[in-house]
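A single protein chain has been removed from this complex, and every other one stays in its place.
Think of it as A and B in the order they're written, each chain with its own count starting at 1.
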Amino acid sequence: MLGGTAPGNAVRPAPRPGIGATLGRIGIAMSIAFGALAAAAGYWQVWRASELSSAPDDAAVVAAGRNVVRGEITDRDGKRLAWSVDDENGEPYRKYLSRSISGVVGYASRLYGTAGLERAYDAELTGVTSADPVQELLKKLRSNPSDPQAMRTTLSATLQGAAVKALGGDSGAVVMLDPRTGEVLVLASTPVYDASAIANPATAKVTFQALRADPSQPFLPRATQGQYVPGSVFKIVTAIAALGSGAVNPETTFKQQPGAERGGLLVSGFRIRDGNHPKTGTRALNFVEATEVSCNIWFALAGLETGGDRLAEWAGRLGFGAPLPFDLPTAVSQVTGGGGDAPGGFKDAVELANAAYGQAETLVTPLQMALVASTVANGGILMQPHLVQAFTGRAGTRTVAPEVWRRVLPSAVAGEIAAAMVEAVQGDLGRAYTTGARVSGMTVAGKSGTAELGGTGAPNSWFIGFAPAENPEIVIAVVVERGGRGAERAAPIAGTLLKAWKAWAGR
Amino acid sequence: MTLTAEWRLRPRLRRRELALLIVASLALVAGSASLALTRRYVAGEPLTGGPGLPLANGTALAIYIGGLLTAHGILVLTGRRTDQILLPTVGLLGGISLLLMERLPQDLAGGLGLGTTQLVWLIGSIAVITAIAALVRSDAWLRLYKYTWAAFGVGLLLLTFVAGREINGQRLTLVIGPLSGQPSELLKVILVVFLAGYLSENRALLVEQSTRLGPFRLPPLPYLAPMVAMWAIALSIVVVQRDLGAALLLFAVFLILLYVTTARLSFVVLGLVAFVAGGAVLYQVAPHVRTRIDIWIDPFAASLGAGYQVVQALHAFARGGILGTGLGAGLPDVGGLPPGGIPALHTDFPFAALGEELGLIGVLAILGLYLVVIERGLRIAASAVDDFRAILAAGLSLVIGVQAFIIAAGNLKLIPLTGITLPFISYGGSSLLTNGLVVGLLIALSDRGAEPPPPPTASRGVRRLMDRGAP
Partner (left out) sequence: MDGVVLSIWILRLLFLALLYAFLWAVVRVLLRDLRAAAHEPGAELGRLAVVASPGGEPAPGDAFSLDAVTTLGRDVNNTIVIDDEFASGNHAVLTYRGRAWYIEDLGSTNGTFVNGSPVDGIAPVAFGDELQLGNVRLRLERARR
């Protein structure tokens, strides 16, 4: 390495090969090892940080859930729906007003997590997150970092209780909302369950496991996540699409309709039958009459006239095809199963004709049908449905203002449909189909439905409507699983609840 | 060599050491103040408790910094030309440990409380560093009695096997009268001393030889024999003591030193293969090994059971994020038991606690400090005057570096979690005193000699050495 002392002679290093070189290599290896540690730290502290630190088993989240007294939940009149009490160890757990609110308020349990509004607004109720990023930074320094918020809902405990009582032992759902603001007053789902027993650590396990095994599915919030064949109540959607798009006007009649009442309507070689309204005889019906008698043939023809693409498009404006913008997660309502080659995703004209009166692959949630009625009731303007009026925390109160979701229809068209729905309840022809929906001293508009489910067994019973028809303040949607004809079960429930609403609202 | 000659004081300034100690002390004061303020804020106490800067247990910090400066003063007085970086670096690590132990629930240690007990051990550790760095001038007592040391180490190990007290399923602690300690901490130093003596002595002879076994070229017998012995010792530690960490540490240091000596990667590969094979067998037959490995592969599968510690450690890192929550604002003290607390936090997971409160930035700084210790030790090794001192210095610095790596990587789910301590940060006397011994030896080994040479009569040591050198 240093040249020779004499030409031709090599300098030999002392025979101690490379301890310095191997030490250097060890130094590099250790640097790489510590680089790997740095990379691992970066992975957990940056890449996975937000995921881990908000996970349910994170110490901060668990501690907050265990020790924080969740904010109270009240109804629109200030009545407590959910509040916290201390167990024998001084740790808080939840109590609930009644079983009737279980489908919407849900539960918060140390063992089984949360559901319903307790889940949707967990962060606000425990106060672990805050909308303000500065607060978010500061709260890490606080002894009690959480700022639990009290939540005032739009619900009415009175009407909610009445709805559950009216549904009785049946499985089903009732939605009532204010069409002018989108405030939901009732979001009932039966069967109900005892949320207090789930929240109470002493009874949580037994209660929860029994409910989970219950074949009647009490944990399914039917109002938002139940998917039902709509039957004739879907005719209001078809009417919105047909009249809204201009494919049909209120005076439109179909000359083949009276004949088809007997022999059936031939569509692409497939015979669509109807025979439920012998009173109208051989007269060709207009829109109001067809609605009044719930004429399948008229609506099938109107649907064909409108076309699959326009029916799907207008249904989409009402909220079909996507989860609804709502406080709770909602199931998607559909006009068709989709994937077909015909316009709008229908398989063919037969499916479209059947869908037009709600009897093909159409599936809806009760909340969606309430929004359909709400659109008609509110002059064509669809308000965004919501369940919370205000949050109140340390920093003050934040109120939730009503929001227009979208204008669906011109108010004139909405008025035409509303008029038809009034006739369906109040008119001579409609009475037979909506018995029990009428309320003395108030004009009710509505549409019943009888959703054939195929096979044996009773159909699902439907009613959607609103009141008072002149200046609608309340919308209602009722579905009773296997409740029979709409007139038999859902319409009377609607009548009872509208009566209850009238008393509650002092109208 | 006469004592009077040795003990004539010729003070030598150590400017770099002093400057680094001042920076380290300032950092610790800032940390302590941030801890104190956070604590008062959290407790809702008045924020200006007295005149001047509020400190978290200012007395403890003052004693600690005073201890460091005293050590510095003693090293100045002895006037040796030794390393000036190691003392401030481990001093800073120890100071971080002091802040952390002040901050954790004090009832984790009985008696004086966690913070105060740790302060006592830290002062002890500094004393050991200083004493060894000031007094050890000859390495003969290590070099000449390597077999005695080895026998002592094996004896210590066997004693622990037989008489060790089992704590948390690990038979690590030896109790003799009022004293208790973990011999495996001392064992690692003894191993390095023995290996340095053994490998340096046999090196020249063996670099070119190898044993043939059929078609395979094996390491020469004098390497093979200790390799097999080490392998057996490591696996027996796993089986009997259930101490995966110590086994990993001892075996890793052994392989690295073997590589340093022979520059043959094949020996290391062979050793690794043997270790992994042994581990694979143990995975099948030893439930505690299987549990550890399974937890490592997916801790989230049993996040409330066996994987709880690891999962909560990862959550702690995640909560820390980049900047950390700040000292005193993390969640390590929620309970010590589920939910929230990490069991054995002060011994096994201080790195996770620091990750939460100091964030990624702090974690990188701490890793950097360990890397400084390693690189400095290797530098001392590279400039050592002979093989023994080179291997010794390399081994000592790697003992600290590899140990820090193993436990930090375990905390970060990079390798299976093991229960060894994070040098100079974990709570515990055995660990602090032994690591003090290691750093003291490193500083002593870095001695570049007194400037004017002593009279050449001082070479009796060398003569004795050469007489015994070749057995």
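Basically, a contact is a pair of C-beta atoms (placed from the backbone, for glycine too) under 8 Å apart; a residue touches a chain by one contact, two chains touch by 3 or more.
Because the structure is a prediction, the values reported are computed rather than measured.
J.: Which of B:92, B:132 or B:252 touches the chain that is not shown?
T.: Reading the full complex, the residue touching the unseen chain is B:92.
J.: Which one touches the absent chain: B:327, B:408 or B:425?
T.: Considering all chains, including the one not shown, the answer is B:327.
J.: Since one chain has been left out of the picture, which residues of subunit B touch it in the full complex?
T.: 16, 19-20, 23-24, 26-27, 30-31, 33-34, 37-38, 41, 47, 84-85, 88-89, 92, 201, 204-205, 323-324, 326-327, 358-359, 361-362, 365-366, 368-369, 372, 375-376, 379, 383, 385-386, 449-454, 456-457, 459, 462-463, 466-467, 469-470
FYI, only the chains that are shown with their structure count from here on.
J.: I'd like to verify one number: the distance from the centre of subunit A to the centre of subunit B, where each centre is the average of its C-alpha atoms, in whole angstrom.
T.: The computed centroid separation for subunit A versus subunit B comes out at 59 Å.
J.: Where on subunit B does subunit A make contact in their complex?
T.: Those residues of subunit B that touch subunit A are 38, 41-44, 204, 207, 256, 259-261, 263, 303-304, 311-312, 314-322, 325-326, 329, 331, 334, 339-341, 355, 359-360, 363-364, 367, 370-371, 374-375, 378, 381-382, 387, 390-391, 394, 398, 401, 405, 408-409, 412-414.
J.: Could you pull out which subunit A residues touch subunit B in their complex?
T.: The touching residues are 15-24, 26-27, 30-31, 33-34, 36-38, 40-42, 44-46, 48-53, 55, 57-60, 62-63, 66, 140-143.
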